[in-house]
Every structure is written in C-alpha cells, then in structure tokens.
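Please see the structure below; I have some questions.
Partial complex: the chains shown occupy the same locations as in the complete assembly.
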Amino acid sequence: MFNLFKFASPASFYPLAGKLVTLFAIASVILLVIGLYMSFFVAPTDYKQGEGYRIMFIHVPAAWMSMFIYVVMACWAAAGMIWHTRLSSMMASALAPTGAMFTFLALWTGALWGKPMWGAWWVWDARLTSELILLFLYVGFMALESAIDDPRRAARASGLLALVGVINVPIIYYSVQWWNTLHQGSSIKVVKGGVETSMTEIMVWTLLIMTFACWFYTIAVALSRVRSIILERESDSSWVKEMLQGAKS
Amino acid sequence: MSEWLAMGGHGFYIWGSFGVSALFMIVEVILVMRRRRSLVQRLGRMIRMKAEVSE
Amino acid sequence: MRDLTLAMRHRSDVLTTVFFFIIVVSLFPLGVGPEAQLLKEMAAGVVWVAALLASMLSLTRLFADDYHDGTLEQLLLVPQPLSLIVLGKVLAHWIISGLPLVLMSPLLGLQFGLEGDALIMLMLTLLLGTPVLSLVGSIGAALTLGLRGGGVLVSLLVLPLYIPVLIFGAGAVAANAAGMGAEGHLSLMGAILLLALVLAPWASAAALRISVE
Amino acid sequence: MDKGLLEIRELECVRGDRQLFSDLSFSLEAGTLLHVHGPNGSGKTTLLRAIAGLVLQESGEILWNGESSGKEKDEFNRELLYLGHHYGLKFELSGYENLKVFANLSGSDISEHEVEAALQRFGLAHCVELPVKVLSQGQKRRVALARLLLQSSKLWILDEPFVALDVAAVELLLEVIKTHVANGGMVILTTHQEVAVEVGSVQHLRLGQ
C-alpha cells in the first residue's frame, strides 16, 4: 500500500511505466501470434456457421474490452476526483482512445459478421444499440477533452464526464435491454445459444488467449500514452528537465 | 491457399474484420510512438533554448 | 432565489421553445408522408425525440449568458451552496422549456392520431421525463461553457445520456397502446428522476467551477 | 465588522505550461490596501482570481482568519466582493434590476431606496431604467461599481477598477475605497493607470520581475 502511493507520483511512475510497456508489449505480441494461429489453423470449422464464426475471435475480445475499458477509465477518473492525484486523470485520458477503438472494432466486426449470419449489416438489437451508445460516450469524452485548451482543466472536466457516464452506463444497458424485449418485432437476435453449444474447448481457449492479447495490448498502449501525457503536463518540473538533458548529452 | 483465403465464401467478412482490426491496432501504436517522439524532441528543444537564454 | 429565476428569464423564451417543439414534430409528417397508420405508430417516438431536442437546444443557453457577461463568476462567489443555485436555474429552465412541452403534447398527439388514454400517458411520461432532461442537460451545459463548438458539443455529451429517458418514455406509451400496462416504465422513470435530482445539481456545480477557471 | 485577516502561504499558480508565480507569501490585515503591480501578462488577474477561489492554485494555501478559504467557502464568500475584467451584469436588465439581483443573491436585505442612492452616487440617476446593454462603457462600469456601496463585504478584490471611468468617476471611486479602508476594510487592487491610491496603509506587491 505504501508502495502504491509512492508510484502515484508521476515522477516515480514514469520510469516504472517504461519498463511495464516493454513487458506488456512483448506479452501481447506473443499471445497475438499464438491466438491468431489457433484462430485460423487449430480451431475447427463450425458445423452451423461454417468459417464465418472465426470473426468471433476478434469480435468478442473487442466487445469485452470496450466495456471493460470504460469502467476502468471511470475508476481512474473517480480516483482523480477523490484523492486529487494527478496521475489518475492522466490514466483516464490515456485509456479513452483505445477504448473507443475497441468499441468501433466491435461494431465493425459485428456488422461484418451480421451480414452473412443475419442477412443485415445492422439491426436495432439491444446489445448492438448499447454498444453504439457506448461509442458516443467515448467520443463525447474525447471531444470534450480536446475542446479545452488547458490540459489540467481538460482532465478535470472530462473526468467528471466519465463519472457521470459510468453511472448512466448500467441504466442505458438495462433500458435498452428492456426496450428491445418488449417489442417482439425483429426476429433476429444474437444467436448466443447457437454459438455457445457449438463452442468446443479449443474455441474457448482461443477466445481467452485473444482476449488476453487485447488486454495486454491495451495496457501497453495506455501506459505508453500516459508517459507522453506525463511529459506534457510536467514539462516544467525539474525531473523532466534532468531526464531529457540526460537523454541528450 | 486461395481456398483457405476464401474461408468457405466468408473471406470478405473474415478478412474485413481481422484486417481492419489489425490496421487500427497498428495505426494506434504508430500514433502513440510518433506522439512520444515529437514530444521528446519538442521538450528537448525548449529546455535547450531556456538553458541558452539563462547562460 | 425567486427573484433570480424570475428576473433572469423572459416570457418570450417560452413561446420560442414551444414553437420549436411544434415545428419539429410537424416536420415528420412532411418528411415521412401522410399514412395515418405509420404516423400513429411513430407518434410517441417523434414527440419524445422532439422534446429531447427542444430541451437540449434551450440548454445551451442555460449558463452561457451568465458565463459571457461575468455573472457566473459572481454566482460562484455567493455565500450559498452552488448546487442550490444550479437547482434554481434548472428549475427555471424546466418551467420555461419543459412544462410547456408537457402541456402542448396532447395537441401534437392528436395531430398524429393518438387518442384518449395514449394522450394522457404521453403527457404523464413527459411530465416525469422532462425534468430529467433539464437536470442531466445542465451537466453538459456546464461542462461545455466557453468551448469551441459549444452547441453541437453539448448535444454530443448529453444526448447519449438522455437515451434511457427516451426509451422508457416512448416505451411507456407503446406498452400502454399494446395494453400491457406501463407501471413498470413509469416507476423506473420516477427512480431516474430522483437519482438525477440528487446527483445532477452537484455534478453541474462541480462542472461550473471547472469551466469558470 | 469583526476583524479579518488574509494570509497567503507559498502560493503557486500555473497556466498551461507556464508557471506564473510560485512561493508567494504575504498577509493582509484589516484596514490595509494591497496594490498589485506588474506588466501585462504577469499574473495579477490570476492571483486575484486565485484568492477569490475562482482559479485553482497548483500548490499553497489561502487562509481567511486562519482557516482555509476553500473549505469555509460560504463564510469567506460572505466577506468577499470581487470585481474583475468582466462586468458581471446582465445586459438585458436595467442597472437597478442588476443591483437588486446581486443584493438578493448575497442574502442582504437592501431597500429600493438604498439601491437608488447607490446608482445616484455614481451619477446614473438618469439611466436607472435603461437596459445595461445600451449604456456607454463607462456607465456599465459604474453600475458594476455601485455594488461596492451596497454590500457590506470586508474584502474587496478589484481588478483594474478604473478602466473606462472618466476623471470624476475615478475621484469618486478613490474616495469610496478610502472610506472602506478607513472603516477597517481590506482592498486588493491592480491598475495600470497612474492613479494616486493613497490611503492609511498601503502594501505593494510586484509580480513578473
């Protein structure tokens, strides 16, 4: 615990983050290679969906990450609000672009999966709709941040927005769920049951490996981005000067 | 090989998914690295300029 | 507080919001075509979306004028909790832009061929929902003060947060029409209203402090 | 009024990537005026806003009667009157209505008569009923300044109060400030104009050197 607070200061976190980036980047690349190999060569063809189901190995990790990152982001924002630790809000803003990217990828791969499976690029299904709204929340977060000139103010404002958003995410999620089940109009649903029963053990493993690969990828990218943000906001402080001069000479 | 690429008729969808995903992730990594590099350069220049002024 | 809300707003604002609402709702028959059945099915959704937009449009100005002329600074320095002042302003906003919509809605529902029960339900959901719109919207308005692209930015932040209200509001009317009973929807909307009433003024106050800096 | 004491301890303010000032400490007692000097962009406005609690400092403390002003916000705000570059007036309302709104907000019970007297003192008798929007620059400023006569705050923070005022109004404002300080009030002000601010006890603070 004591250690944790030590690393809550940007100066001591910066070098640590540097090491972690390398670590996670390597882990992520290794897992990606294994995961992709398994996705295409080891996992068997699905008896119902044919080869098309292989989209799952990217779609599901992307969808999971998109939701998970938002929660983590909001936690960092909350920590920043409560303890006024500068690092926390930086972490929040470092995570947002990656989260938005995974949200978009989940939508994109889902749409590409939907066309062959359902015959439509898009239906107004509960899950699809709430994913779309999640994308809006991410974009709102980033738009607000980039619209404010002073980085400190930007961090505080967007942190507040992330908090407000996270309270709303469950409300949105359940409202959409409910909205869609009340109207029985569209006959197409994510065929969860169909896929799951046909999931062999090897498919589950592949999925897990791909998920961890994405997870590590996120950590590596976010940490690397937070390093840049630290440099930007602390450029006046002595440790940054010393470090950069050390790097030059 | 081309049969494998066709993915039983779903090639467009599968490669569309994986391709775009790979593209986005690679581009993101490049953007992050570029941002860092230009930042270090800019700050370095700034610090050097300040040092010269104070000398 | 009373003086504040009264003095700061003018009567003509009410009319313009109402007219905006009416015009937007009337655009749909023009855009979609005159089939009565289609219009009837759309009715609740369209009225609700128009209410969302009308509320949002007037939101942009909730704090903007105060910000530009420096009154907001002064409000931050008043020996009263800021969230209370915010609540006062939101209340004023609702009376000007929300309440008139509630009162107008039966008329518009009639235009779309809704009847009796459905009209009352539409009104009821708007009555519960529009205060939430004003409350949640105030957060967005406070966050985007003085920023580039203010008007559009506020909608980007706020509209996604409005979605539950929209879904339950329009859903209640639809459920009622389908004879399924809308109590569930209504009580959920009540819960959301309470939640917003407790949290939103506080969040807006925090946002204002950030924006004025 | 009871005694008041403002203490600033090791204040540091940063805007963007520029550090405006750091390690700034001073204290201000009842019955004194602090004149903050400095060239354009040296951070005077920022300092004044930080004291008023409108800008968050990077580090350091602002104490009012020994308590952090940020924590005891209500109490501090009751003793504070801040007039900045902005007028803080609603342009659609008349001068009279504007002052009335402020009086109500600050919770003090001020009669119509007092408001009228304040406006009269600042030479606005003939335009009480006009919306502030159509007033001349100097007249707007006078309306804003009339608040000084109405609120019984102890600490006045005035950021360039003499701007746009004609000679007569500058005289008048100087007198109002003098009276306030003589009665045990505190004033913090900045100005680039060469105005003779001579009251009992004046402190000077220079920024940006």
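Think of it as A, B, C and D in the order they're written, each chain with its own count starting at 1.
By our rule, a contact is a pair of C-beta atoms (placed from the backbone, for glycine too) under 8 Å apart; a residue touches a chain by one contact, two chains touch by 3 or more.
Because the structure is predicted, anything quoted here is derived from the model rather than measured.
Recorded composition of the complete complex stands at A x1, B x1, C x2, D x2, labels matching the chains displayed.
Here is the rule we go by: only the chains that are shown with their structure count from here on.
Inter-chain spacing, taken between the CA centroids of chain B and chain D, is 52 Å.
Look at where the CA atoms of chain B average out and do the same for chain C: the two points lie 42 Å apart.
Averaged C-alpha coordinates put the centre of chain A at 16 Å from the centre of chain B. Counting only residues that touch two or more partner chains, chain A has 150, 232, 235. The set of chain B residues that touch two or more partner chains is empty. Chain pairs that touch one another are A-B, A-C, A-D, C-D. Across the interface of their complex, chain C is touched by residues 133, 136-137, 139-140, 143-144, 147-148, 150, 153, 156-157, 160-161, 163-165, 167-168, 171-172, 175-176, 178-179, 182-183 of chain A.
By the touch rule above, chain B contacts chain A in their complex via residues 7-10, 13-14, 16-18, 20-21, 24-25, 28-29, 32-33, 35-36, 39-40, 43-44, 46-48, 51.
For chain C in complex with chain D, the touching residues are 1, 3-4, 7-8, 10, 65, 69-71, 73-81, 212-213.
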